[in-house]
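Only a single protein chain was left out; the remaining protein chains are all shown in position.
Here the chain labels run A, B and C in written order, and each chain numbers its own residues starting at 1.
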């Protein structure tokens, strides 16, 4: 089994904790109506993001979904800018224009979270095309849910990526539900990974709760992609500990299912492994947790005190206006 | 191997001849600019249509593509109405409004040929839904090319048909080319049929030049569908003897390829089998050919003398206006 | 007379039509078991069963294609697209298939199909989940487009849409779901294609719809205090447009203002202004004024979103400008 080096493990654990706590805080803010709109959280799915991010290097890019906070944090979007974006503040990562569903930070390779199911998938092909045309060796990663694999854009993108041998990682976070529908009510196959065969690309099934397993599979796919051998579909078996969005209490989940999955909390899995390997003890973990909490609280406080964008922003950035124009 | 009863063989041969000759005539008319616009012919692919039609019964429905004359003739659209439609005449099967790419005749179950690649595929699901909801036992057939299997609508339709166990036959006429592109330039799999696995439905490969092989596979799928066991994807390996559309001389075909396929002319295959079985001799075949030619010439002459629609037709049929309104 | 919400009006209309006609079926993403993401359709599955009320995969093209195929073969499907912002995902099926199917076939089919979707801004849902769709659909003859603004109209127009033998898109405004209003005990289907003078006035005509109707009525109240009597017209049906009602009002007031929740360019207000400049030109005593989103998009940030949507004071200001013009 592939493992991460100590520092990478520490970073993964650290960011998983930050993501978990940031999302708890975000949920609070939404439920208290301190933020209006809706949000889609990913507690339970953090390892999918962290394991993948650990396999990437600067220049690589990511597109993802409205359920994208964990990806943003994994890639290094600063918590303050994330929180400010959540609140629609001018110092948010998108200047407040994007919001929870559209976190974007080109400086860390996050090309954008997307609120149209499947919309982000073909966009990754373009980033990969740039890499291929310019010979940069970069790979393009795109995250999506299992529900999204029933939409046309998914199909077209995987096919064209395969034909053009584009350096893309198709990362399917199969969290068992699309909104309130359990996956097998809308999808006739047991494993999403089998769909790779329609595109003559490798389809891999991975434990999405284990950051290192994700890292291993992603690393292999990255190597394949950088070598010019084309895309890979990776199915990450995972679970969202919360409902689909802000107010969803997930009444559709069978009794006990959540409890079973809580036993496979990605944070606990990595923590236990590090403890077993003598890299961490409970006290240190508590410290890490507290540090994450502090960072999140700081980000929230900071963001709350930041100004909203000025009204001129309303019509800015619709078009790029060149200096000369 | 499944075979057709004598009468059905005769009918299939007869209609294949009619289709072949009608299309030769159509091409002539277009090239002579007696018809404006474009047309997509199917010589070489006739068995795909005739074999399938032989497996259907009244009440079953078909949607197909702009390359749909053979389907229309297989289902029994009268040659006169087909030719009149080709010429945009009022007595055409669509009153002249549809044209070569949109032959439709609800009275024989032809719900429409479609000029948007993949557009007709989901529509078949609706006909199947009606059958399922009303319990009519009808099946819905949809024809499309191998190139169309790369478009999103194909994917969505197969998935939803499988989930809902709809009585649909997905008939892929793999004629090796989508416009001027050989299939394996745009499609990374050797056989389209493998894509059925993405939808947990049977995927079958059939010799599309052999009307009886097509009939056999279609019959099995029809039985499955009528029994409530859901859809089937059938890949018919075939070839178009002409270019993609009116003016295409198909320069992209490798030398000799057409000649190889001409040896597998679906008309010759059925003819030879009938001769071998003592059901036909050359003289009778000549007679059949002449009869088909006569019928086609009659249809052309008739259609030429028919009137164009009146100008009031321009705005009619855009909306249904109830008698009371 | 009972008081119901706009949300309840939807499910009541659906239930009443499903009870009246066994051919009415209803499907969409998470509409059945969960009762819809806006909790608009609860109880239908329980009452009408899983054959007629279905959840679909995330496959908007398949949803609309299925509805079309069902409509032309004898059902009267109602398909939900959830957010109107997803209409573009199924755009080909809507504008190239649904709208044109009857015409291309020369009138062989009726297309009794209803598409429902929730639209509009003001909820912090961000750029991809806050749009109004009327203007996108009006350049496609064959479609009818309905936008109810009150619970009673929602109820009556949705029933009217389901009874229509033509495809109708019913747009529900998210911001109105909780709006309460009276429903007459003898309420039945309402005819499409009729605008409604919601407030009579002699000085200026305001043409508007949905959320903007309610803001315009507020503005009209305020303006009345300044002695300006607004006639407020609820468009209700954008295609076909009830020009007569609008022109009659213009003939009386000689001044017209449109209040649109949409970008200016190719927004429906252009059609109203066009009506005034063509058939209504001799009645016009002052330039037409259009109040809309200009060239802007809906941003996530609350102050930007609040600014982009026309509000009561902006409406009042523009009406005053027209009175001065």
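Rule of thumb we're sticking to: a contact is a pair of C-beta atoms (placed from the backbone, for glycine too) under 8 Å apart; a residue touches a chain by one contact, two chains touch by 3 or more.
Here the structure is a predicted model, which is why all the values come from computation and not from measurement.
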Study note, to complete from the structure: Output for the hidden chain's shown neighbours is A, B, C
Practice item. For the chain that's not shown, point to the residue among A:19, A:52, A:114 or A:149 touching it. Key: A:114
Review point. Looking at C:23, C:56, C:73 or C:128, which makes contact with the chain not pictured?
Key: C:128
Check your understanding: Which listed residue, B:63, B:132 or B:150, touches the chain dropped from view?
Key -> B:150
Point to revise | On chain A, residues whose C-beta touches the chain left out of the figure | key: 61, 63, 92-98, 102, 104-106, 111-112, 114, 116, 119, 121-134, 140, 152-153, 156-157, 159-160, 163-164, 316-320, 322
Review point. List the chain C residues touching the unshown chain?
Key: 85-86, 88-89, 91-92, 94-96, 100, 103-104, 126-128, 135-142, 239-241, 262-263, 265-271, 273-274, 276-279, 281-282, 284, 286-290, 295-297, 299
Study note, to complete from the structure: Residue positions on chain B contacting the omitted chain are 35-38, 88-90, 92, 94-102, 114-119, 147-148, 150-152, 178-181, 185-187, 252, 308-309, 311, 313-315, 318
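One rule holds in what follows: only the chains that are shown with their structure count from here on.
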Practice item. Would you mind checking which chain's mean C-alpha position lies nearest the centre of all protein C-alpha atoms? Key: C
Exercise for review: Round to the nearest whole Å and give the separation of the Cα centres of chain A and chain B.
Suggested key: 45
Review point. What is the distance in Å between the mean C-alpha positions of chain A and chain C?
Key: 36
Study note, to complete from the structure: Averaging C-alpha coordinates per chain, one finds the centres of chain B and chain C separated by a number of Å equal to 40
Review point. Got the chain B residues that touch at least 2 other chains?
Key: 152-153, 156, 159-160, 163
Check your understanding: Got the chain C residues that touch at least 2 other chains?
Key -> 56-57, 59-61
